[in-house]
Structure formats: C-alpha cells, structure tokens
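Everything below concerns the one structure shown next.
A single protein chain has been removed from this complex, and every other one stays in its place.
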Amino acid sequence: MSTETISQLDVDRTRGDFHYPEQHTFDAGVGLSHATIDYIADVKNEPDWIREFRHKALDVFESKPMPTNWASKDLDNIHFDKIRYYLANAQRPTRSWDEVPDDVKRTFERLGIPEQERKFLAGVEAQFDSEAVYSNMKKALGDQGVIFVGSTDGLKDHPEIFRKWFGKVIPTGDNKFSALNSAVFSGGSFIYVPPGVKLKHPLQAYFRINAENFGQFERTLIIADEGSEVMYMEGCTAPKFETATLHSAVVELVALKGAKIQYVTVQNWSANVFNLVTKRAVAHEEAEVKWIDCNIGSRLTMKYPGVVLKGRKARGEVLSIALANNGQHQDTGAKMIHAADETTSNVISKSISIGEGRASYRGQVHIPKHLKGCKNNTECDALLINSTSRTDTYPAITVRGSGNSVQHEASVSQVSAEQIFYMQQRGLSEAQAMSLSVNGFVNDLVREFPMEYSVELKRLIDLEMEGSVG
Amino acid sequence: MSDSLLQDAPSTAAHPLPDWFRKNQKAAAARFDTLPMPTRRDESWRFSNLKAVDPQDFAPARPVAPELAAALLSRSHGLKSPAGSTVFANDRLLAHQLSPALAAQGVLWLPIEEALQSHGELLKGHLLKNTPLLGSDKFLALHQASLRAGSFLYVPKGVHIEAPLQTFHWVAGSGQAVFPHTLVVAEEGSSATVVDWFKSEGEARNLSIAANDLVVAKDAKVHYVSVQDWSRQSVSLHSNNTNVAAGGAALHLGLHLGGVYSRSESVSRLEGAGARSEMLAATVADGAQEFDQRTLQEHGSPDTYSDLLYKNALYDRAKTIVSGLIRVAPHAHRTDAYQKVRNLILSPDAEANSLPGLEILADQVRCSHGATTGEIDPDELFYMQSRGIRSTDAYRLITFGFLNEVLDRLPHEELRSQLQDALKARLRGH
Partner (left out) sequence: MSLVIHNLHARVVGGQEILRGLNLEIEKGRVHAIMGPNGSGKSTLSKIIAGHPDYEVTGGEVLLDGVNILGMEPDARSRAGLFLAFQYPVEIPGVSNANFIRAALQARLAAGEELEATEYYGDLYKEMDRLEIPRGFTARSVNEGFSGGEKKRNEVLQMAMLKPSYAILDETDSGLDIDALKIVAAGVNAQRGPNIGMLVITHYQRLLDYIVPDVVHVLVGGRIVRTAGPELAYELESKGYDWIKDELEAAATA
C-alpha cells in the first residue's frame, strides 16, 4: 500500500477528524503532580474522601512499573509529563443542546449525536475533553428512579449509591492505568437502574477529545439493581494531531441479582491516541453482563473487558471486533473470572489486521477450586489482509477441579485469492471484494449487535478497507 | 549456590575433551553463576512453582556401586532388538552396544564423552548450538557446564535405521544431580528413531537437567521419544531442540510420568521448505505433581508444517501448565501450524493451566489452536458400564484412551506398545 493512499485514508476515514480552536476556562496545566490533583479537586469542589482517594491513587500510579514485561514497548512513548490532565469550560453539563457552546455543539452535530438522540436513545451524555457538556435523559426514566448523570454529579448528588460501589470492581491498584484514572478521573457516566426497571432504549455517551496533548480520563459506574435491564452505548472520537493523546478510562459495572447490562463500545480514536482502558463487571446471581466492544481506531489500544461471575448461574459475555490498520496495535481481549457454581462465560473475538497493523488477543479464564458446572467457551478468529499484517493470541486458562468445561479455539486465516477473484469476475473491484469478505468474516458477530451500531460498523470497515489492496 | 554443583564437573575422561568444549563449559559455568533465577514474573515461568527448583539441594551424581550397576543393567528392559543400546547410571556409562551392520554403514552411536574425543569436530557444530528461547537459560548453562553423559547418534546420508536406538538414564541415591544429553544428527535423506528412558532406583529425590539436540537434515526423518519416569520426589528439567531442514520430518514425543516438578521445554525450528515437525506429549499427573510444559513452533521458512498435541490427565492435587507458542516469521508464507491442548481433570483439586499462543507475521498461513479442559464424558462412561465394565475400570480405560491417542501417533509398533505398557502401569491404582 502506498503512503499516498494512507494519508488520503486518514483524511477521509472518519467523521471525527476535525477540531475547533480551544478555549478552556479551566486548565490544570501540563504534567502530573499532587498539585494537579488538588487543582482538579478544587475546581470540581469535591468532598475530601475523593481528594484523598485521588492522592493515594497517584502514589500507586507512580509506584507501579509500566507493564512492558508482557505488553507493547510502545507504552514507553507516553510522556506523562507532557500531557494536560484537565481541560474544561464548566463543571456541570446542561440539559439542553441550546445551552451548549456553539463550537462544541457544532462538533457533536457533525458527529450526528443530537439526531441520534431524537431517533432512538433514552438518554445522552456528551463529554468534551474533561467534562460532560450535555446530559439529558427521557423524563419518564427519571420518574422511575433511573439515574443517568456524570461521575462528578453522581458522587456529589448520590453518595449513598456511588460510594458503595465506586472503586470496588476495579481497585485503584488493579493496574498502572487504573491507578492513573483513579488519580485524575473526570467525566464519564454514573447510572443507577432501580429494581425491576427495564430500559427499552439505550443510554448513550459520547466521548470527544478536542485538545492536543491531552489526556481524557472518564470514569463510568453502572449499577443495575435486582431484575433491571440497561443497555449503554459509547462512542469515542478525536481529531488527528501530530502528538500523542492519552485516553485512559475506568468502567465499573455491577449487575445485581437477575439484572442485565449490555455495554456497547465503538472506539474510533484517531491514530495518535493511546487508548488504555480498564473495564470490568461483577455479575451477581443469575445476572448477565455482555460487553460488545469494537475497536477501529487509536495508535495502541489495550483493553480486556472482564466479568467477575460472583453469583450462581451468572453469565458473562464479551463480543469483540478489532481492526488494526497501518501503525495501529489493537491489543484487546477478555477476562472471565468464575467465582460461583454454574456460571457460564462466552468470548468471541474477531480481529482484522491490515497493512502493517497488529491485532493481539489476550484472554484470561479462571475457574478456581471447588466450583461445579462452570462453562467457558472462547473463540478467537484473526483475519490477515496483507503479507505485512500481524496477529497474536495469548490466552491463559486456569481450571481447578473436575465438573467444569472450558473450550478455547483460535484460528488465523486470510481472504483467499480465489475468493477475491471469484467476486471480481462478478464485477466487484478488488477493494469491494475485500470489504465484502471482511464484512463476511465479522458478520455473524455483528448480527448480535444493536442495529444502529452494526450499520455504523459496516461503514467504518468499508472506509478502513479502502486502499488496503493493490 | 552453584559451587557444590560445579565442583565435580566435568569428568574424568580417559582422553582429554576438545578445547572448544572445555571453553564452552567454563563459559557456561560462569553464565550459570551470573544469570538470575527466573521468577514467576517472567512470562516463560508464569504459573510455575519455582520453589520446587533449587539446584542448591543437589550435588553432581556419584558413581553407583558395582552390584547396583549390575542390577540396574539387568533392569534396563527395552526393545527386543534395538539398533543400539546404551545404559548410564548417575551419568556414568554402564553398557553400550551398536548393531555391527549399522557400524559398517558408517552410523555412529557413541557415549557423548567418547564422541567428543573421537569426533569432536562433528559435534562442535550441533551440540547446544541453539539459543534457549523458553526460559531455561540458567538451567541449560548448568547442563552444559556439567555435561558428561548421554548418547550421540550420527546417521550418514541416505542410511535408514529401522529399529530404534535406546538409552537408559538411571539415577540412584539421594540429592544426586544428572545432566543427560542426546544429540542426533541425521544427514540428508536418512532416518532413525531414538528413545530415552529416564528412571530412578528407589523413591529418593534427585535432580535431572536434561537436553537434546535433534538435527534433521534435508529430507531426513527423526523420531525421538522420551519416557520421563523419575521417582515421584525428583525434579526434572528437560529442554529439547529440534531443527528441521527442507523436506525433513521430526517427531518428538514425551511420556511424562514421574517427578514432583517436571518441566519440559521443546522448540521446533522449521528451517526449510517442506520441513515438518510433530510435537506430542502425554502426561499423567497425580499426588502433588506439577508438569510445566513450554513449547515453541518456530516457522522460519515458507511452506512448513507443525502439529502439536499435548494431553494431560490430572488426579489429586496435581497441576499442569502447557504454554505453547506458534510463531510464524515474516515471509514464512503458506505455513500450516496446529496446536492442541487437552486436559482431563479427574479430581476436584487438580489444576490445569493452558496458554496457547499464536504470533503470525506472514501471509497465507493456516494456523489454529485449541485448548479444552473438562471431565470424563458421562456418555462414554455409561456406554462402558452398559457393557459390564465397572466404573473405576471404565474411568481408567477412558483415561488410557485419552492419552493413548498421543501414543498412537508414534509409528514404531514395538516402541508404542512399550509406552502403552508404561502408561497402563502408571494408571494402575487410579
């Protein structure tokens, strides 16, 4: 593939590659220290326990080494002292698009968010750099007791629920980046669904990085109370800058007895973003958590959504698609920690490597001693488009004791020349044929996705496949 | 910690060993001293119980008394008519034999010390030439520094050896360390089957750090079998290196039965078009045994093939680890590489860890891996019972069948049936 087509692709590739000049009222400056944390806590006017939590987390972050003993050495290219950790214009989002500043509103309009909200969403939160600028939910849901606010509002307005679960699924010290997030988090969603309430339409969050040399650290906490159901969808974009940008979120889900949570992500960061995200759920008795995770963009993504299956008959699922183009490394996977009898988990991962792109799957399945009737099924399929593409698979499966059943399968394949030729003979261009094959490869998985997202995903795949052949 | 281990090595050879070899041994001894002990944080030691491996507890093996030597010799039952046979006890040669017909064809089958003296140049290019890739650098350094026992097989171009060649490695006493080595050089178009039996006299705790080099030239064929039947207290580390040139075929089969901690590392390097390698292992783990198995299928050339099948049957509190990697280098196009790990857990306390990995950097490859862990299929059990077979017997028979699928891949019938007997004997009582 020629560099010409690459650059062309990068201009065209997403709706997200544009940005407006920055005007931030609040700026924590460049670099990270305890002073940065005090600045954030002051501006946000946070209670002391959060301020302390942040300071401790910074110490943990600084004490932890980069995980380069197993992960990409590219992590060493993140310069924490050159990043800006907090940029915002205000701390409280508005409930009306009319009140959102014009340039920010234009951004979200170009991304089609207000339109989608009208069409099919139960609620929307839009985050611009460090804070949510817009947050709204259908009134009927509020009347049923559903809470859908930013993390800052969540911890201030609903401390009795927030504090109980915050940092419990993913402790600060889980990994270096969860510690970083715990130190400087801002934005993200706090959702509580009361017992028995089943949301028919999804809640949507949109994360937008507009500023250069910036780090976005949203923190999301979702609690689905007994027998409730909720679907949450998030989209991420950023313009392409010359320098690296960091996105490091922490997402904690709690599905109480019989609850169902579906969490859908379409990540389409530009190719300069380090996307290092920790996502984990706890599923109580007979609860069900499904992560649907699509990683299209970014320079390096490291993300392994997990489910701790804590209650009997809990179910966990990760369905993921990763597409690694030139210069990208999608290092994704899944963690399934079985902690109760008769729990089942399912992982299906499909990755596509294009050009010099690299897709890695890392998985962990853990079934400790004395559990009965646990099942895991994992399938990882990788598709290599070019001779320079790379794929890796690194699962780790531990099963203790009889009475459980675990199955892991992985395969690597190519789009066959015969297949392409066949389609060309029917009149398709090589790129169209390739696109069709790739869509075919992910098709059975995409069918599991919400409709709106599968359409978007297909469009993104088509864009990525342009110029990948010849 | 290495002092006691290194003092006695190397040996009291009748003739001086070649300079290059002694120089290598010195360098290895220094390496052993400077290299750090691995820790679990090292990816290649993930899940391993390193506490079990402390070379400090052992000293180089002392010769066995003549009466015991005679007894061990008489207990070295192998094949009825092997092409060659060699017996060591505590790293000392007890007996050695090669069929005269093969000697006449130019086949060399020598104790490794003798080979170093008489055919040093031939060994120089092959003995421990591969960089360790799977984590045992330190232990291999000790192996090299202490190496004195083992077999060297050289098969000249075009020579086919039908019957297997066998080596027995006995260890007797307690706290003894042995360092068996097997070097096979099969020249173009030749073929041979080699089997190593590792056996203990008594139940004491000893250490073995073994290694092999299997060098398979163009269109040659080498089958190598190791039967690890050390005492249940022993610590065993075994590194295998297989290098296969264009058109060559290797088969490596490990039957793992003994040891309290047993690590086996196996690397197959496929270095020319049409090279093939089968990597097989069958493991019975019970009591508090831990079997730590690390493999690498290294495809460095286009049009190569590898197939790995590792099966573990776990009883009691036993633990197994199988960490395997298929690596397909850039330009190693049209590679076929397969990897299957199957764990059969027969107790509520046993633990099976599987880490099947792939790193694919080439085009037009067909690669797959699978790892399953489960218990005995109740339908199989019922079918057996419905034929009158008692459930304990049915369990044992199904487990035997499960592992026997690995042994069935070995073409040599008499050897296969010996392995089956060893497996049956090991399963008795379960």
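Every chain is named by a letter (A and B) in the order it is written, and numbering of its residues begins at 1.
In the analysis below, a residue touches a chain if its C-beta (ideal position, glycine included) is under 8 Å from a C-beta of that chain, and two chains touch if they have at least 3 such contacts.
The structure presented is a predicted model; accordingly, all values stated were derived computationally and were not measured.
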item: For the chain not depicted, the shown chains it touches; value: B
item: Sole residue of B:322, B:371 or B:394 that reaches the chain not shown, by the stated touch rule; value: B:394
item: Hidden partner interface residues of subunit B, rising order; value: 377-380, 382-391, 393-394, 397-398, 400-405, 408
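The criterion applied here is as follows: only the chains that are shown with their structure count from here on.
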item: Approximate Å spacing (C-alpha centroids) for the pair subunit A, subunit B; value: 45
item: Subunit B residues within the subunit A interface of the complex; value: 41-43, 46-47, 330-331, 333, 343, 345-375
item: Subunit A residues within the subunit B interface of the complex; value: 69-70, 369-370, 382, 384, 386-414
